[in-house]
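For this view, one protein chain was removed and the others were kept in their places.
Just so it is clear, A and B label the chains in written order, and each chain counts residues from 1 on its own.
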Amino acid sequence: MKEGNLLLDIKDLHVHYQVYGGKTKVIDGIDFQVEAGKKIGLVGESGCGKTTMVRSVMQVLPTQARIPKGEVFFDGDALLKISKRDLNRVRGQKMSMIFQDPTASLNPVFTIGSQIEDTIRYSGMVKGNDKKVIHEKAIQALKDCSMPDPERLLKCYPFELSGGMRQRVCIAMALATASKLMIADEPTTNLDVTIQDQVLRLIRQLCEKKNMSLILITHSLGVARMMTDWIYVMYAGQIVEKAVTSRIFEHPYHPYTVGLMESIPKLTGEGIMEGISGKLPNYLNPPKGCRFQDRCKKVMEKCRNCKPRLFPVEENHQVACFLYERGRAEDPEVSHE
Amino acid sequence: MKRLKYILHRLLWSVFVLFGLSILIFCIARVIPGDAATMALGTRATEEAKELYREQNHLNEPIPVQYVYWLKSAVQGDFGQSTQTRRAVSSDVAEFLPATLELILFAAILEIVGGLLLGVLCARYAGSWFDNLIRVVSYVGISVPAFVWAILFMLTFSFLIPILPTIGRISAGITVPPVTGFLLIDSLIAGNFQAFGDVLKHLIMPGTALALAGIAQSARITRGSMLENVEKDYVGSEIASGMPLRRVYARYILRPAASPTVAIIALDIAAMLGNAFLVEVIYSYPGISKYGINAILNKDLNAIVAVVLVIGVTFLIVNILVDIISSVLDPRIRA
Partner (left out) sequence: MEDRNGNVEAEERRKKRQARTENLKRKWYQFSRNKMSVVGLVIVVLIILAAVFQSLIAPYPQHAKEYVDFANANKAPCAQFLLGTDAYGRDVLSRIIFSFRNALMMGLGVLCVAVPVGVIMGLIAGYYKDKIGSTVIMRVVDIFLSLPSLVLALAVAALLEPNLFHSMMALTFSWWAWYARLVYGKASSIRKEYYIQSAELIGAGRFHILFREVLPNCFSTILTKMTLDMGVVILMGASLSFVGLGEQPPNPALGTMISDGYKTLPENWWLTLFPALAIMLIVLAFNLLGDGISDMMSSGEG
């Protein structure tokens, strides 16, 4: 995971939301890397900042969000610094995002066709914006997602389609223009279980076909295991553990990851899962030190004062927890406040 | 096909409403005021003359029969005589209606252009000084009745800074051959640009006075419903697909947000049709509303009924147009 062919490199990213009563530090110093062609899973409970993080890569944050600190490098461009036009070029041609809710991510008053064709038009992939070529590309995109009767589909409005169909249209739209990175934000949460599997397979297939990187946000560890090469575990705006997928399932280190694993219901139905008690800390006034301290069963004195950083515990496995820093020099860094 | 069916349905429905409206107006005019003959002929008329009038106008029949008589002639465009101008009400209406329609149309265009433009800009730059300024101004705009605007404009632009004509529709001495009755169009047909400018100048004050509240209101509604849409995922995915923000706002946010604006514009046009009664009086604008006010003050029943009915028809047409426009804007409506 060192340099070489890094596609996306997020360095010390902070995102704040300006809300009534102050600002919430939703993303608090995140480092995040994606290698070309790799599939990354981003897991964590709802509200931990997964969506905010990927939205800040795409630069589609809500209006009250600010990025006070941090850098995002993508394929040679510093996304937070380049001009609007360059940013649109990157967004149009190199990366795409699939949003969580298929009912909300298609504009209700335009036909599928005019939406797909417009995204293709503005991606600048078609020289001279030849209408015919754009139309063919749109049909091709739908065909790639194995949609039946694409010609007719282009004339439909979103409300005439089922949820699964809509989500596949979203994927088709995203894939029509992306060439390097696909971000999928819980693409299957709102779908039927049977359709979930189809959609996920589709995303994986298409990414592999185009040799694209994928960031998959999910709170289902099962999905992450099936789909990804690496997993980042996020908690309250910070990355607490990252590892190669196979390793993390074999040996989770961080108490939070352990808790997540334990909270998966087993089909054998033996006993009730333990899970994690408590809830996410208040972002307006997060605790000093480790943000997981109040819910952690193994909390130590140090966790209350110092902020843990990611450090390697094995090859391809990093954890941000003081439990595992045996043999390391004391990390003198005190929390940011 | 669906759209056609929808429009047809709306048209049929309007015919029914129109029918109901005519009953309502007829009842108001026949039931409330007391003796119609006395009102038409004055209190000094002889009993014989009154009786003759009643006989001629079927006033001795029961109300439903009277209505049928009235409807029969109304359908043929005969609304009886005006006691005030001593002419057929229908020819009065034909003379005065175009002026009012021209004024309302002018005001409606002002509202649509101004309201949408301000609303979109406020939504785009929400929270900026411009947004705040427009918000305060629009509060005032909504709170001041059109006839007060009319007077304030008159005070300002006719007396303090006399740059606009105060009364009428066109300056004395300028004539335009009547074709459509819409002086702006007629002057263009005649190629008389001086007249065109003159008519336009006469429209500015009454038109703006009528439109201001509507502009403020539609700007607020547009802003609000656009901001509601900005947070939607599809806007995110459109921006994320590399589309320039300007296009996202002008097309992908405006159109789903436009339905409430279109609905409010219909209501505002209704308000304009009402306010025109006062504004036309203030500017001595020779339209059907001024004619209507005179009819009201002189208790000219036939004219009142005709004017109210004509306004009802106008508003119905506006409503049909609005329904069609919103069904084009939002396909979910006609589904």
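One rule holds in what follows: contacts are C-beta pairs under 8 Å (C-beta built on N, C-alpha and C of every residue); 3 or more make two chains touch, one makes a residue touch a chain.
This is a predicted model, so every value here is computed, not measured.
J.: Given the contact rule set out at the top, which of the displayed chains would the hidden chain touch in the full complex?
T.: Contacts of the omitted chain with visible chains: B.
J.: Who touches the missing chain here, B:140, B:179 or B:245?
T.: B:140
J.: Which residue from B:45, B:174, B:263 or B:293 sits in contact with the chain not drawn here?
T.: Once the missing chain is taken into account, the touching residue is B:293.
J.: In the full complex, which of B:7, B:126, B:190 or B:271 touches the chain missing from this view?
T.: Within the whole complex, the residue contacting the unshown chain is B:271.
J.: Which residue numbers on chain B touch the omitted chain?
T.: Answer for chain B: residues 16-18, 20-21, 23-25, 28-29, 32-33, 139-140, 142-145, 147-148, 151-152, 154-155, 159-160, 270-271, 273-275, 277-278, 281-282, 292-293, 295-297, 299, 301, 304, 308, 311-312, 315-316, 319 touch the chain left out.
To be clear about the criterion, only the chains that are shown with their structure count from here on.
J.: Would you mind pulling out the distance in Å between where the CA atoms of chain A average out and where those of chain B do?
T.: 53
J.: Quick one: in the complex, what on chain A touches chain B?
T.: 55, 58-60, 62-63, 84, 88-93, 96-101, 104-110, 115, 118-119, 122-124, 157, 159-160, 170, 173-174, 177
J.: Touching chain A in the complex: which residues of chain B?
T.: Of all residues in chain B, those touching chain A are 126-127, 230-245, 247, 252, 255-256, 329-332, 335.
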